[in-house]
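These notes are about the structure you will find just below.
Take a look at chain A:
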Amino acid sequence: MTGLSTAFAIARKDLRTEFRTKESLNASASFALVILVIFSFAFNLERDEFYAISGGLLWLVYSFAGAMIVNRAFSRELPNDCLDVLITSPAPGWAIFFGKALAAFCLLLIVEAISLPVFGLFYNIQWINAAGPLVLIILLATWGMTIVGAAFSAVIVNVRLRELMLPVLLYPILIPLLIAAMGGTTALMNGEGLSGDNFGYLRQLIVFDAIYTALALYMIEFILVF
Partner candidate 1 sequence: MREKAIYILCFLGACLMIWNLHHIFTEMAPEAAQGMAGWILFIHVPADFMGDILYTIALVTCVLYLVKKDLRYDSISVACIEVGTMFILVNLVTGSIWGKNQWGIWWTWDLRLTTQLMKFLLYLGYLVVRPAISEPSQRATMSAFIGIFAYADVPLVMMAIRLPNVRTQHPSPVIETGGINSVMLPFVIGIFAQLMMALALMLVRLHQESNRREIDSLRRELHAL
Partner candidate 2 sequence: MDVTNLKFLFYGYSAAWIIITLFVLMLVSRGRKIDRELARLKSLVEDKERS
């Protein structure tokens, strides 16, 4: 099998496992909804003022849900030594990693697709008008989150207190991505397009994705071999 078909096979396996049990999907989606509810108590704003913080709120919810999902990417292989089997198989390291990142990407997209309408409902934010560019920002930023998250998930898969360590490592690295995603989303919710000043957000997302995808795919060989 070529590397890419191996990656897709692993992605399919992960997705199939997840859809049969739906454990992390359920947990992550419920967590996202609970956070959305709690945030509504955090601020005492007028209806229109919510538009100013809409991007920030949305990506806070997505990043918390994302941390839960990418954590499972490699830790699901720990029981029964499945991770050792994967590592010692002839599949190239980058293919294993890419397949898992792809599966986490799809799962996170599902959770985000569930939370976006709920977000619009709770906070009375009209996002339908900006749906096209919004989907683009969501796709780019989610890919950045999953690729970096899967990389760190592979790094700390054997560490004690794994669930606590992942946010500590992941969120500082994601700061540029989150700044761009939050800024772009707020701009879109407020009716501005992605041209002019706001194009910088899109550019920052693309650069972040390109750099960290290349870095993670290159470095993962050193991690998955021990």
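On how the list was made: all candidates are chains of the complex that A comes from, given by their letters.
The criterion applied here is as follows: a residue touches a chain if its C-beta (ideal position, glycine included) is under 8 Å from a C-beta of that chain, and two chains touch if they have at least 3 such contacts; residues count from 1.
Computed from a predicted model, the values in this text were never measured in an experiment.
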Consider chain A on its own, then decide which of 1 or 2 touches it in this complex.
1
What residues on chain A touch candidate 1, complex-wise?
151-152, 155-156, 158-161, 165, 168-169, 171-173, 175-176, 179, 211, 215, 219, 222-223, 226
